[in-house]
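== chain A ==
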Amino acid sequence: MAEPGSRPNVALFVTCLADLFRPTVGLAAVKLLEKAGCEVSVPRGQTCCGQPAYNSGDRTNAAEIARRTIPALLPYDYVVAPSGSCAGMIRKHWPALLEGDPQMSKLAISVAEKTWELTSFLTDVCGMQSVDAEYDGVAAYHDSCSGLRELGVREQPRKLLGTVKGLTVKDLAHPEECCGFGGTFAVKYPDISGRMVSDKADDIEATGADLLLAGDLGCLMNMAGKLKRSGSAIKVRHVAEVLAGDTGTPPIGEGEP
Partner candidate 1 sequence: MSKASRDAILGKLRGSAIRDGDEASARAAVKARIKTHARGTIPARSKLDRKGLMNLFAEQATAVDATVARVAAADDVPAAVADYLRGENLPTTLRMAPDPRLDDCSWDKAPMLDIAYGKAEPADQVTVTGAFAGIAETGTLMLISGPESPTTLNFLPDTHIVVLRASEMVGAYEDAWDRLRVTGRMPRNVNFITGPSRSGDIEQTLHLGAHGPRRLHVILVEDDG
Partner candidate 2 sequence: MSVHEPTSHNFPENARKALGNKTLQRGLASAKVGFRIRRSEAAARLPEFETLRDESRDIKNHTLAHIDLYLEEFEKRVVERGGHVHWAADAAEARETVLTICRAAGAKTVTKGKSMISEEMGLNAFLEENGIEPVETDLGEYIIQLRGETPSHIIAPAFHVLKEEVIETFREKHTHLNPDRVIEEARELQDEARQVLRERFLGADVGITGANFLIAETGSTVIVTNEGNGDLTQTLPRVHIVLASLEKIVPTLEDASTILRLLARSATGQEYSSYTTFSTGPRRGEDLDGPHEFHVVLLDNGRTDLIGTEMQDVLRCIRCGACMNHCPVYGAIGGHAYGWVYPGPIGAVLSPSLIGVEEAHHLPAASTFCGRCEAVCPMRIPLPKLMRHLREREFERGIPPATVRWGLAAWAWLARRPTIYHLAMRLPIRLMALLGGRKGRFRSLPLAGGWTSQRDLPAPQGPTFQAMWNARGGRREASK
């Protein structure tokens, strides 16, 4: 634990989707964490939280990924991920995965206990009340299922978004409805996933928002993909980008103008 008065040591768990598809989300997360007074490091020993293997029933590989990653995350006061599902995986599922492993079990619990989703970490741990950002527009906010139900992330991003100058945040008619991503579900059962994301897109369009925000890139890529396919002009971004004031890059699913 950090000594009182010193800056907390935070390991950024950047997540595979942010690392590979949208690194600016990682940079925005770092910016926000530093603003909140944290010293941020990005341990090399990370790749993926193991969800794809875990949810496909491949417990062995999921446990092995967790086993290899835990040592990299141990030396920190906190582990923060810009993703409810990845933070949820580490926090809720790594201990269960390594329960039977006498060496790793306690370490898994130790890492789990200090792992947080980004926005809830900023408000609930760092006590952040507001951000300095500006964004002129109307945003709809989607609650990702893992963040919502595993970690209780709901009010925190809304609280911070409420302080973004010029931004109005609208609630969806069905904010707690799954967007249909579900990892491999989206490609294994495309018809059903397609229906779910189509309903979600209708809900988003009906709000009249010009911007869609959420805290998980899986959901965001799914929803952005559908909105773009339907010809929607709605811009899709990760909530960290708006909170950090980093909206210079093209939104998700769009190229340079």
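With respect to how the candidates were assembled, all candidates are chains of the complex that A comes from, given by their letters.
One rule holds in what follows: a contact is a pair of C-beta atoms (placed from the backbone, for glycine too) under 8 Å apart; a residue touches a chain by one contact, two chains touch by 3 or more; residues count from 1.
All values reported here derive from a predicted model rather than from experimental measurement.
Chemist: Among 1 or 2, all from the same complex, single out the one that touches chain A.
Modeler: Only one candidate touches chain A in this complex, namely 2.
Chemist: Over in the complex, which chain A residues touch candidate 2? Could you list them?
Modeler: 9, 11, 14, 16, 18-24, 26-27, 30, 39-48, 50, 52-59, 61-62, 64-65, 68, 72, 75-76, 145-146, 149-150, 176-178, 180-197, 199, 221-222, 224-226, 228-229, 249-250, 252-256
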